[in-house]
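Every protein chain except one is present and positioned as in the full complex.
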Amino acid sequence: MLNQYYGDYITVAVFVAIGAILVGGAVAANRAIAPRAPGGFKDVAYESGIEPIGGGWNQSHIRYYIFALLFLIFDVEAVFIFPWALQLEFFSSIGSGLTVLVEMFVFVGILLLGLVYAIRKGVLTWE
Amino acid sequence: MQGGAWLPIAFEVVLLVGALAVLLVAVVAGRDRRFWGPAAGLAFAGAALAGVLQWREVSTSGAGLFFTAQGVSFAKSPMVVMDGLSAFGAIVLGLVGFVGFLAAWDLVAKVGRRGPELVSLLLLSLAGLHMMMATPNLVVIFLGLETASISFYVVAGFLRRQKGSAESSFKYFLLGSLASALFLYGVALTFAATGSLTLYGGNSIRDFFSSTIVTQPGILLAGMALMLVGIAFKVSAAPFHQWAPDVYQGAPTGAVGFMAATVKIAGFAALARIFGAGLVSQVDTWTPIVAVLAAVSMVVGTVLALVQSDVKRMLAYSGVAHAGYILTAMTAGVAGVPAMWFYVSTYAFMVVGGFAVLSTVSGSDSSKVPLDDLKGLVKRSPEMGWLMTFVVLGMSGMPFFAGFVAKVFSFVTATAVPAPWPANDHGYLWLVVLGVVMSVVGLAFYFRIIGTMFSTPDDQAELQEAGLPVRFAVIVSAVITVAFGIVPWPLIEAVRDAFPI
Partner (left out) sequence: MTVSIADWFKETANWVFILLAIPTLLGAWRTVTSNNIVRSVLYLVVSLGGAAAMFLSLGAAFVGWTVVLVYIGAVIILFLIGIMITRAPLGMKAELSHASNVRMPAALLSLSMFVLVAWGLIDAFSNTAIEPFEPTPTSDIANLIFSRFVVPFEVVSIVLLAALIGGIALARRDDGGGA
């Protein structure tokens, strides 16, 4: 079983290795072949051919933070939903399916109420 | 079990429902605090009531472990415990939470439409704090700790436009997450050493120690040390106290009392649960470390409080010293739990009351409270001045105030049990001597506060009268400080039953 398990991941490892080689090779080849003439306009950020205005680093609006936070929260929720979905059938076969269903509904419900509050308070409105 | 399967987690459920109700009422009925405020008040009161019901259940049918696995064949390991410790803690947390919520009522008005968020965070934090003492499972203790910590980081920074508040929140967050991480690391190492995350029940840490002789204690010692550091940080025991003055000073005055008091209650209760009850067999290992923490806390807290010019910082350092006196009680191991409870439950009210007075003097959304703000308080507002005097006298440990009984109880407890290091039959006598000396030194700054309040005010302007809820909070705190100083026996009787199983 362990060998089977590792065998599955060797495929992943091979793909990671191929990816690394491709990227690394391309960068290395670029380094080796490309002519170098640094300085001048090459240090200017490319902005569709127009001369750039202001710096490249701008402060983003704080509302993006809420979206990222919501993404994180519901990501964690998803992590719990996968194993739950996997085993719900097993739980119902031993007679505690309803309990486990309610457990997940409570979990999701608490967060949904938080989301309802966020929406009603206009946190997610885009303007 | 009578009272249904919900009783052991009733405290948390009531607070969670309360927090969600506050949010929903604020959305549906309107943002006015009069709509959703009662829901929050009911939740705090209901939580205290749940504590009383738990207490009655424990004293009639005995303590118990709950939420063991059912239906699936896994080793039984309970997730919730209902015993003297958790029930008494529920009562104290509920009442302190209620009084602290009333003290924060003016602040709630000042933060405007963010009020529901503030109050629901306070409700959720209280649920998390009780979870720390009502579970035998180290993971749940950590989760409870995190619930409370995350809420309090935000509450500390609630006044976003004030520099002090943001600094307070950020410092609390950085140092607090470090402490949480250390605690979690300690839990992991303890799990590695004992093979269990549960303090009691099946396959527990206690079982492990009763059946195993630990020959290589390295990893266990490291785990215990890290858990102790994490808790010492949360209760602001020196040398892990550096965050406390800055956080107390920067956080909105109206909510500092709530934060400071409830964290101490839960932190010491968790200490009693993990070390007093769970690691009871290792008592000779950890009591000397607790004694050193206590000694350092008393000295550092008292000496640094003397040189402060801001009342909030002063009370923060005084809190460090009080953590030392409470840890003194815990050097007796699980036998120190009653003294710990007496001290922490009375001190919590003093903290809430003290900060409530400061919020009426300098504004509930203030950051800094220089000592001069209190000048002539007794003349400007006799009610607040005298009540604050009682509270400060209680903190200083004057006879006929609760602080005195608490200190004596703590010192007596520390000398009642033989100490392992230095080995003798009189317990930690050196610690008690140090404690008495530091109590006397501490009088200096307590009387500096009182002296300032009785001095002639610069301007004769009457203090603007505080709202009824805040006044009520202050009165309750002062009454408790005085009442349990003169008639301490009922509380002493009660805490004798507030043991962990």
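Letters are used for the chains, namely A and B, taken in the order the chains are written, and counting of residues starts over at 1 for each.
Keep in mind that, in the parts below, a contact is a pair of C-beta atoms (placed from the backbone, for glycine too) under 8 Å apart; a residue touches a chain by one contact, two chains touch by 3 or more.
Remember, it's a predicted structure, so these values are computed and weren't measured experimentally.
Colleague: In the full assembly, spell out which visible chains the left-out chain is touching.
Modeller: A, B
Colleague: For the chain left off this view, which of B:V140, B:A251 or B:V337 is in contact with it?
Modeller: B:V140
Colleague: Which of these touches the unseen chain: B:V80, B:L371 or B:M398?
Modeller: Counting the whole complex, the residue in contact with the absent chain is B:V80.
Colleague: Hey, which subunit A residues sit against the chain that's not shown?
Modeller: 1-2, 5, 9, 55, 57, 59-73, 75-80, 82-84, 86-87, 90-91, 96, 100, 103-104, 106-108, 110-111, 113-115, 117-118, 121, 123
Colleague: For subunit B, enumerate the residues touching the unshown chain of the complex.
Modeller: 9, 12, 16, 19, 23, 67-72, 74, 77, 79-80, 110-114, 117-118, 120-121, 124-125, 127-128, 131, 135, 137, 139-140, 143-144, 146-147, 150-151, 153-154, 157-162, 185, 189, 192-193, 216-223, 225, 365
In this section, only the chains that are shown with their structure count from here on.
Colleague: Go ahead and note the Å separation of the Cα centroids belonging to subunit A and subunit B.
Modeller: Result: the chain centres lie 38 Å from each other.
Colleague: Would you pull the subunit B residues touching subunit A in the complex into a rising list?
Modeller: For this pair, the touching residues of subunit B are 16, 20, 23-24, 26-27, 70-72, 113.
Colleague: Within the complex, which stretch of subunit A touches subunit B?
Modeller: Interface residues on the subunit A side: 94-96, 99, 110, 113-114, 116-117, 120-121.
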